[in-house]
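The complex appears here minus one protein chain, its other protein chains still in place.
Letters A, B and C mark the chains as written, and numbering starts fresh at 1 in each.
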Amino acid sequence: MAWQWFHRLGSPRWFYQKTSAWMPWLALASVLLIGAGSVWGLGFAPEDAKQGNSYRIIYIHVPAAFLALAGYYIMAISGAIGLIWKMKLSFVVMRAAAPIGAVLTFIALFTGAVWGKPTWGTYWVWDARITSMLILLFLYIGVIALARAFSREQVADKACALLALVGTVNIPIIYKSVDWWFTLHQPATIKFTEKSSIDPSMFYPLLTMIIGFYCLYAWTLMAHTREKILQREWRTSWVQQLMRGKSMTESKAG
Amino acid sequence: MMALQASPSQLLRVRQLSCERDGRVLFAGLDFDLGPGQALQIEGANGAGKTTLLRTLIGSAGDFDGEILWNGRAFPAALPELRAHLLYIGHGAGVRRGLTPLENLAWYGAARDEALRALEQVDLFGFEDSLCQQLSAGQNRRVALARLFLAGAPPLWILDEPLAALDIAGVSGLQGQMACHLSRGGSILFTSHQPVALAGLRTLNLSEFASPEPAGFAEETIDVLA
Amino acid sequence: MSSPETAAHSFTPAARAVPGFMPLFRSELLLALRRRADIANPLLFFVTVLALLPLGVGPEPELLARLAPGMIWVVALLATLLSQESLFRADFEDGSLEQLALTPQPLYFAVLAKVAVHWLVTGLPLALLSPLLGMMLNLPEGGYLSLLLSLLLGTASLSLIGAVGAALTVALRRAGLLLALIVMPLYVPVLIFGTGAVQAAVDGYAYGPQLAILAALLAGGTALAPLAAAGAIRISLDN
Partner (left out) sequence: MQFQFESLAAFLHMDGHGPFVWAAYAVTFVALAALAFQPRLQRRRLKRELERQQRIEARRRSVEAQRSRAAEPA
């Protein structure tokens, strides 16, 4: 019996209906958490002794960096599920996760670069974490570009799933080799952000923001997956009715 | 005519097979059996899915509905077993341009003299040692067809347009070899636009199995929008 | 034409199976050696681009000496990448890749044979040529042996990783740029430890650990990359 819900989860229609109930709550939670976290971090948390107010960028840089990496693993795992159990839905989740992860990586890079200016005087710092983040962005772009290159959806899904898996195997190696490379060339400069020694008054807003970002990630991933399901299943009757249902209510209202 | 070596259980059975390509259902509800000593010709308009059908049977095209059985065991478990008994010639001849016809046949595991005899039967006498890239497309296809004339050729032949690049003599030679293969208990499934003179040949028109309108367009959706 | 043979035939699948790794390797090598131009291209690219370097940054010997290890490695990486796309292209177009996939023998060996030949034909010559270019770029005395060894190990890993990219993009028409985009991030560790080895030797440190890591990357690549490439080939064949 345990497998039954797993395969039921696999049916796009069941996923669409189930997530319709969760979406509003998730959206509310992420807006509240991120709103509160930002206000708290920007206005009420103390400034950093060394870096002053530019330190407040941490409240968006760290969550974005977290999710950029976690997003890649989520993408790779859903791709692997699709390859192993041939589940269409998990391929759709993978395809939805790729652009979201890429945007989050870009956010992490941009905020890191802007943060670098007041701290080190240059926008681009070849710090280990920023460099690894840049390579992660290239990995994402590789998966997105590969997805676009194939004419047939099923083949594109499997190819991207395989590339994501290959990427996952390489990420730890890339991160370690970039760390080694960084310590080799710039042993003296400070490590970018020492989270362990963070002061509680700064840690709680950061925690709020991280949870808020995770809720937002979940909501965005669901929203994108639902849209891709409709695009792929547009021939089925339930999508036709859904779209017609939409147009009928709108035509009544309009 | 008692089948000599082919084990009687070599049976390809297809049940309610349907294949979809780019959201369009090419054919649905396809049923046929192919046992030892039988030949089946697949006809159908271009784009009816003939090549997709063949590539599904050899396992290259993965997603299909329905059932394909080889010796009673269903795909994908039975796929390695089927491939061990399969000789497939697709659109791409499977002939490497950088090698000579002899080297190509050696690559398929044929001894030298056997390969020479096979090449002679496909009218490639004298071309054994010239590079395939210098041969014409028709000659390259005939190098691929030479595999059918090799002694240890596998029992199940799946051929995509085998007669396409052959002249009159070539066609009759190939038909002779096909008849001989059938008499030895082998089975052949091939696509062709030309009629083929083979005893006991069954034909199947794929266009008859084309599916009706894609499921999504129920009648009432049109009235609402019109 | 031919009278159908009446002799009894035994359908021995073994007789027709494609031969094992060594015959595959030999036929691949034969194929590669027949395409002389393909061998020369990466080498010419390697030499011409490195000759451009002094024209670009100026001929001062100390500057070139500092740049030499990194530049030789980066250009060797690009040369390998250049010749990567044609790894499966020809076999895909003439249908023999599909025949390979149909044989009961796992695709792992076919991919390994192709990559080994690709390395012999591009990686090895690049590595052997690199000391010559080191002289041209005024590479300091200690760096030559480590340059040769690191390139020997490194280009093999690059070929293996590139094979996965080549397999993923074999069914696409203009795949060159996409292939580079896919494999570039995966090349980073090999590049880092490759240049690290040469830099360490130039600075007089021991470069043994860097070579050991390069060898470890190669061992991991030999085990995993052909599997990924075989999977990618089966996916691309379905296109």
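Points to keep in mind about this one:
Please note the rule applied: a residue touches a chain if its C-beta (ideal position, glycine included) is under 8 Å from a C-beta of that chain, and two chains touch if they have at least 3 such contacts.
All of these numbers come straight from a predicted model, not from anything done at the bench.
Within the set A:Leu33, A:Ala64, A:Ala98 or A:Leu165, the residue that contacts the chain not displayed is A:Ala64.
Touch with the chain omitted from the figure is made, among A:Leu134, A:Val169 or A:Leu230, by A:Leu230.
Residue A:Val114 is the one among A:Leu28, A:Ile84 or A:Val114 that touches the chain not shown. Residues 38, 42-47, 52-54, 56-57, 60-61, 64, 99-100, 103, 106-107, 110-111, 114-115, 117-118, 201, 216, 219-220, 223-224, 226-227, 230-231, 234, 240, 243, 246-247 are the ones on chain A that touch the missing chain.
Rule of thumb we're sticking to: only the chains that are shown with their structure count from here on.
Taken as a graph of touching chains, this assembly is complete, with every chain in contact with every other.
Nearest to the overall CA centre, using the mean of each chain's CA atoms, is chain C. Interface comparison, B-C versus A-B: the higher number of contacting C-beta pairs is recorded for B-C. Between the Cα centres of chain B and chain C there is a gap of 35 Å. If you average the CA atoms of chain A and of chain B, the two centres end up 47 Å from each other.
Within chain C, residues 238 each touch two or more of the remaining chains.
Shared contact sites, meaning residues of chain A that touch two or more other chains, fall at 151-152, 154. Chain C contributes residues 1-5, 8-13, 15-19, 23, 27, 30-31, 34-35, 90-91, 93-96, 98-99, 101-104, 237-238 to its touches with chain B in the complex.
Taken together, the chain B residues at the contact with chain A in this complex read 21-23, 62-63, 214-218, 221, 224-225.
Interface of chain B with chain C (complex): residues 4-6, 58-62, 80, 83-88, 90-99, 103, 107-109, 121, 131, 140, 149-155, 169, 172-173, 176-177, 179-180, 183-184, 186.
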